[in-house]
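Once you've had a glance at the structure underneath, I'll fire off some questions.
The other protein chains are all here in position, but one chain of the complex has been omitted.
Up next, chain A:
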Amino acid sequence: MIQALAFYLFAFVVVLSGALTIASRNPVHSVMWLILAFFNAAGLMILVGAEFIAMLLVIVYVGAVAVLFLFVVMMLDIDFTELRAGVARYFGIGLALAVALAAEVMIAIGAWSTGPIQLARRAAPIDDTVPNIQAIGNLLYTRYLFVFEGAGLVLLVAMIGAIVLTHRQRGGVKAQNISRQNARRPQDATRNTSPVVGQGVEL
């Protein structure tokens, strides 16, 4: 009963906040709706028993990706009327893309649900006793080890690429030299003098 209620609540809020992400005028509000959508998607995953994925969704998407989104969006100075102007012009393309995407998702789900994996799984249901962190780990580090490592390599390349693309050497910057600052001792920096009246201190 409560599960059904929770499902409908989460599902309704996901759809609603997804729609409002696109519809809201203020980009910061858009990001907030997106975060709400992530949240409720995580709630749905908990309902189907994938608590590990749900937590990862919140940690990675809400905790890191959306924060960076919000960062960028907050800094932008966007003219909303200008942003709205293109809607009618790009409506056709957008609609075509949406239809293509929806069709692809349907075909993929159709193919998957009649494919050997899904059919085999119906014969042998998921083992509830193994926590899904362990279940995922068992698969990821044995059967899909090379794919997993490959994904890691791709991410590493992307990370290095991002650094290479954005890194630049700027001349004439007074950077802090922390080790020199830490190595500075009081006796090097200060000195006690007792100047005679009228003479001052020799520097």
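A few remarks follow.
Everything that follows uses one rule, which is that contacts are C-beta pairs under 8 Å (C-beta built on N, C-alpha and C of every residue); 3 or more make two chains touch, one makes a residue touch a chain; residues count from 1.
Here, contacts and distances are computed from a predicted model.
For the omitted chain of this complex, the UniProt record lists the protein as "NADH-quinone oxidoreductase subunit H", which is one of "ATP-binding cassette domain-containing protein", "NADH-quinone oxidoreductase subunit H", "Anti-sigma factor antagonist" or "Phenylacetate-CoA oxygenase subunit PaaA". Between the chain not shown and the residues A:L16, A:L47, A:L70 or A:L140, the one that touches is A:L70.
Of the candidate positions A:I133, A:V147 or A:I160, contact with the hidden chain is made by A:I133. Within the complete assembly, A:I59 is the residue of A:V15, A:I59, A:L95 or A:L145 that touches the hidden chain. Counting the whole complex, the residues of chain A in touch with the unshown chain are 1-2, 26, 28-29, 32, 35, 51-52, 55-56, 58-59, 62-64, 67, 70-71, 74, 131, 133-134, 176, 178.
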